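Here the complex is missing a single protein chain, while all its other protein chains stay put.
This part shows subunit A:
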Amino acid sequence: MLKLLLILVLASLFLTQAAENQLTIAFGSCFKFYRTHDTDVFQRIQSFNPKYFFWLGDAAYIDYMPIIGIWRAEANETRVKEKFDITNDDKYYAQFKKNVIIKGVYDDHDSNENNGGKFNPLKESAKQLYLDFIGESKDSPLRKQDVEKRGFGRGGRGQRERREGGAPRQNRGPRRFGGEQEWTPLTKLGRLVKAGKIKSLETIFQFSIPIKEYQIVDHFLKNLKEEPLALGPVQKQTCAGQRTRFKAYVVVGDGHQHIGLGWKSAKEVQGAIKGAVINAKLNLIPVRKGYWGNKIAQPHTVPCKVTGKEGSVRVRLVPAPRGTGIVAAITSKKVLQMAGIQDCYTQSKGSTRTRSNFLKATFHALKETYNFLTPDLWGHTKLESTPFQEHSEYLAALK
């Protein structure tokens, strides 16, 4: 790590000759220094006589616990300050500070999380401590300046799969390029949802409004579980050989009455899964549940026999008595579980080994539950105006 700093610094000063009218700027980052041994990095930097030194990030690795050897966002302010002090107290740095003007880029010290400070509980105070470290005065406008919420996904877009000293997968959370960015709705429905004009997802389903933005679903369903069910490489032949991509099928559900099936093909597995999750949210459907026999307690099975088909696969869902559980193949079973169906008999036909078709057929069958006109739906339903009609004034005013 020190080597890294040195290399960066040297790179910045390479091929420059100390000249009277020449401006020398040094920059560095990733200063992982633990007082385990002395370092004379700053002395060496100083020998180039830079006018400015810029901290470009990770000025101190405040969330690395050297003894335990794990990465976790620091929850203790004193410890954060301690880590900055390690650098500050370094004898060469003290000298360095006197001779060189030091500035820095905001750094949320999530070292490797790269998520725009999402997991850093001390984000605000860490920022102030960092500014102290850099040497900003107490009343500097930078103190009040809001941070641009951006993280640069190191493994996101690039080809790198291995994360150096990477955080355990659980800590990372849903990966988003760009950290936590504000959602700007692009459709009328999106705008209404964001403004809170629409009370529930069921309104959207009632009027068969196509959902084009996955954030709409996220807004209503906070505890949506995602489960990748099928993942495989697909290839295309080019003049330069084969071009392989990964296709992922993901099922998204709240385990209660909503389910979505999405698929995406992308160059990387992670990207495929991520895209498939979004696609699944866009394809969300309500699932109607019913009773096998007496209407006691909550509905637990499909309301009637429904069948879905995709390709050659036919999947038939049959109501089952309470306690039966889901009698289905593993693939189908997973989908039905996520939909919240507790008991169900299934019959399938066709090439169910074609996972994608099997999944889609099951999904279509579940979709049919709300397409079926049962006698209890025979009553007359009052005609209501669509959300677009109802809130047309609000929408027009937005433009």
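Convention: a contact is a pair of C-beta atoms (placed from the backbone, for glycine too) under 8 Å apart; a residue touches a chain by one contact, two chains touch by 3 or more; residues count from 1.
The rule is simple: contacts and distances are computed from a predicted model.
Matching "Electron transfer flavoprotein subunit beta", "Protein MTO1 homolog, mitochondrial isoform X4", "Small ribosomal subunit protein uS2" or "creatine kinase" against the UniProt entry of the left-out chain gives the name "Small ribosomal subunit protein uS2". Touch with the chain omitted from the figure is made, among A:48, A:92, A:183 or A:207, by A:207.
Which of A:187, A:215, A:307 or A:342 touches the hidden chain is settled by the complete complex: it is A:187.
Along subunit A, the points of touch with the absent chain fall at residues 186-188, 207-210, 212-213, 388-389, 392-393, 395-396.
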